[in-house]
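Please see the structure below; I have some questions.
Note that one protein chain of the assembly has been removed; the remaining protein chains are unaltered in position.
Labels A and B are assigned to the chains in the order they are written; within every chain, residues are numbered from 1.
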Amino acid sequence: MLNLLIIYFLLAVGIFLLPKSIKLQKGVLIAVVHLAAFIWFASKIQFISAEKPIILFAHWIPELGLNIEFLLDGLSLAFALLVSGIGASVFLYAHSYMKSYDYTDKFFFFLFLFSGAMLGLVMSSNLIQLFIFWEFTTVLSFFLISFFHEKEVARKAAFQSLVITFFGGLGLLAGILLIGSVVDSYSLNDWIAGSEKIKESSLYLPGLLLILLGVFTKSAQFPFHFWLPEAMQAPAPVSAYLHSATMVKAGVFLLARLSPALGGTAEWTFIVPLFGVITMLIGSYFAITQTDLKIILAYTTINALGILVLLIGIDTRLSIKAAVLFLFIHAFYKASLFMVAGFIEKKTGTRDLNELGGLKKSFPITFGIALLALLSMAGLPPMLGFLGKELIYEAKVQSPGFGSLIFIFGVISNIFMFAVSMRLIFKVFLGKPKNSYNVSKIKNVMFVLGPGLLVLLSLIFGISPNFLGKWIIDPAMSVIYAEPVKAELKLWHGFNLVLFLSLATVAAGALLSYILIKKDWIEEKWRKINKIIFPVRFPEVFSYALEKFVAISVSKTKVMQHGYHRYYILTIILFTAALLWLQLYFTRGWHLETSITFQPFYISGLVLIIVLATLFTVLTRSRIAAIIAMGVTGYGLSLIFLYYSAVDLAITQILAETLMVVMFMLILQRLPVFARLSAKATKIRDLIVASIFGSAMTLVAIKAINVDFNNPISEYFMANSYDKAFGKNVVNVILVDFRALDTLGEVTVLVVAALGVSVLLNSKKPKT
Amino acid sequence: MNSVILQIASKYVRWLLVIFSVIILIRGHNYPGGGFIGGLLAGLSLAYKGFAFTPELLKKEIKIKPEGYMGIGLILIFISIWPGVFLKTAIMQGVWFTIPFPFTEGFKFGTPFLFDIGVFFTVIGVTLLFLFSLSYEKIWK
Partner (left out) sequence: MEVVLAILVGILYTAGVYMLLRRSILKFIIGIIFMGNATNLLVFLSAGLIHGSPAFVDGTTTNSAQLADPLPQALVLTAIVIGLGMVVFILALKYKFFEVTGTDDLDQLKQTDSQK
């Protein structure tokens, strides 16, 4: 598995290096790579369906619980098959689609990496690792959506999706860390094993909410759904891929992945279906009145995502089965529909529904493909979609909790979906041709090959669903349900409540679509009413909020980053002093073991001299006097060191002080004299601040004297200095032997400082 | 700063100071002294002539550039790191051996000492570079 990913990433980079003649065919080449991956995954079906996941484990940072863990089980296999299989058809399509654009290298590079990241995501079983791939897809989707970056709308849409999905990604990371702290592991296996412990923990609800935030933003659930229609600025192959098998499905995947670990609780079965239902309704409702082909499809994707989240949330055997099946159904029809939409836009120059019509004559094959795909979307036999719809109804009917409501909303949503499908068929392909288009058929083979295959699969699986059921859906279901499950799939379920519901849906949907297609004014009215009922436009709210956020940040930064050097220092000192005093207050009261004495008197005298020199340095107006007085302070300190048994220290201090004074003298003549810059009030204020800090430090120093070190490490140094390091001077032995690494660091700092000084001062004066 | 005494003295005292600093370096392991102190002292001693005459004269006269001292020092430090890896268990661990020396019990030499010599040279280089950089323009006349 790891090899596969490495191959993906290497090849993606390799695109840039290909010779020109091969480069022309890069779309096909990548499609072949995806096909190979698909075959590799398909060859594992039999192995994995026997309940034997393939596991790859490698240590990364085991101390932090971070390991490289890959897992190929039923669920990830289902997703991997989708990613690689649909990837193959998308790349084949993109090969033709992208021919007329520049910078296709970049495009294929990003898209290739994107599919690699998605594969990595679905095969990860360490959640931190999964998060990394998750963010990887977010970043890459930004580049893909903003591919036409000359257009402002594209940049805006890409930015919007980036911000929203990153925001959710942060939530996801926080959630993973929270729940990970409960079981002390980020491995999926540990999460599933510790499922009970997680659910009992008080961190469960916050963790779940944060993870759901990540899932909902990624999978465009209400109220984050709006980025998806906006992201239609991407090239058609990207839309097809993002909507069908990758990106938005990542959220659904994570939900299914974590269902055994986090699912089944009251919170789960309430929150998840709730958002799923709302999203489902919003998606289908808004899909009806749109006129842009791709935006209609985007809303139907939102609907489908809502259904998937809802089904996983219901968390019964039937709903999971329906979810896995619907995943495939949706991927098949949505990918092909987007490719068809892209094709139509390319050939006709528009994707406005009102300007299209009667395309059946010009593009008969495309019409056939679209018809089958739309039938699947509408949930009509003999397509796989019919099967899915039946199962979903069944799941909803049998769902516990607020099942009846879900079920009513489900019917409404499906009526809308039916109407949307019919509207697309009639508006785009049937009716009077508004224009006629002449296209050579051979050139278009590449365009229709990908979507054609997918639709055919949808048809074949619809007629004989058991192959899909046994080999792919069963293992995936078993993983989500965390126990072996068998799913029987049939096209014909017999006469029952569900069939009746389907018939009713079709009838109502047909009526609705008839009205919509025949009476344009109703549609217009509806759109106007919508504007009144739903006055809030989410993207506008988003950009408004973002603008406000930036404005607040700017004004805050202006206050914080005023640009006055002194006030930064003042702030730092004041805060430090406040913290010190606070800590001194908390630990007030101490036992002073040493008596207050001025003996020996010469040290007291020395201290007095140092204090006087310091005061002189502060007060004098002569620079040379200030520096010499500063030198006196330093020499005085070295004498204190010398008296208290620190010989090396004293010598070093004397030499360093000498060097420092010399250097000050060297540079002094090039600096102006002290100017009297501060007012008296400022000086008094500074003195007060300095005194607060200084007095705190005095107390800290007195406290530090009485700190009792348990087992000072110096004892070890003393004991071993002569025997093991052959040195009598323990200080020197510490420097060059016991703690030589510190000294190495110190020497490095010195060298860097010296080189820095040399570069700073020896460089030419900039011409102004 | 044209002091004849200082100028004459600098010729002889300088080398005395350098020799002194080397002694300080060598005795550093057992008595007060060592690489830092020796290096600072040696750096100041080498620069002594610069104080007496001009920095330009010193710059012309000096054989090894400050960067050269730093390079020598860092190379010595680098060399001293490795014997511990190959002969003992850990990086930078001290390795000692005795060089026989007539009339004494022998001179103990080890990688920590080599390390100290490296520090010595590096500090010389750093000190000289500081002084040279800060006196770049002709100020001392």
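By our rule, contacts are C-beta pairs under 8 Å (C-beta built on N, C-alpha and C of every residue); 3 or more make two chains touch, one makes a residue touch a chain.
Quantities reported herein were computed from a predicted structural model and do not represent experimental measurements.
Trainee: Check each of A:50, A:532, A:596 or A:681 against the chain that is not shown and name the one that touches it.
Mentor: A:596
Trainee: For chain A, which positions touch the chain that isn't shown here?
Mentor: Listed in rising order, the touching residues are 562-566, 569-570, 573, 592, 594, 596-600, 603-604, 607, 610-611, 614-615, 617-618, 623, 626-627, 630, 633-634, 637, 640-641, 643-649, 652-653, 656, 659-660, 663-664, 667-668, 670-672, 674-675, 677-678, 686-687, 689-691, 693-695, 697-702, 704-705, 707, 712-715, 717-719, 721-723, 728-731, 734-735, 739, 742-743, 746, 749-750, 753-754, 756-757, 760-761, 765-766, 768.
Trainee: To test your reading of the contact rule: which positions on chain B touch the chain that is missing from view?
Mentor: Residues in contact with the chain left out: 30-32, 36, 40, 123, 126, 130, 133-134.
Throughout what follows, only the chains that are shown with their structure count from here on.
Trainee: Take the average of all CA coordinates in chain A, do the same for chain B, and state the distance between these two points in whole angstrom.
Mentor: Spacing between the chain centres: roughly 54 Å.
Trainee: Applying the document's contact rule, which stretches of chain A touch chain B when the two form their complex?
Mentor: Its residues touching chain B are 647-648, 651-652, 655-656, 658-659, 662-663, 666-667, 669-670, 724-729, 731-733, 735-737, 740-741, 743-744, 747, 750-751, 753-755, 757-758, 760-762.
Trainee: Using the touch rule from the top, collect the residues of chain B that touch chain A in their complex.
Mentor: 28-37, 40-41, 43-44, 51, 66-67, 70, 73-74, 77, 81, 92, 94, 96, 108, 110, 112-113, 115-116, 118-119, 122-123, 125-127, 129-137, 139
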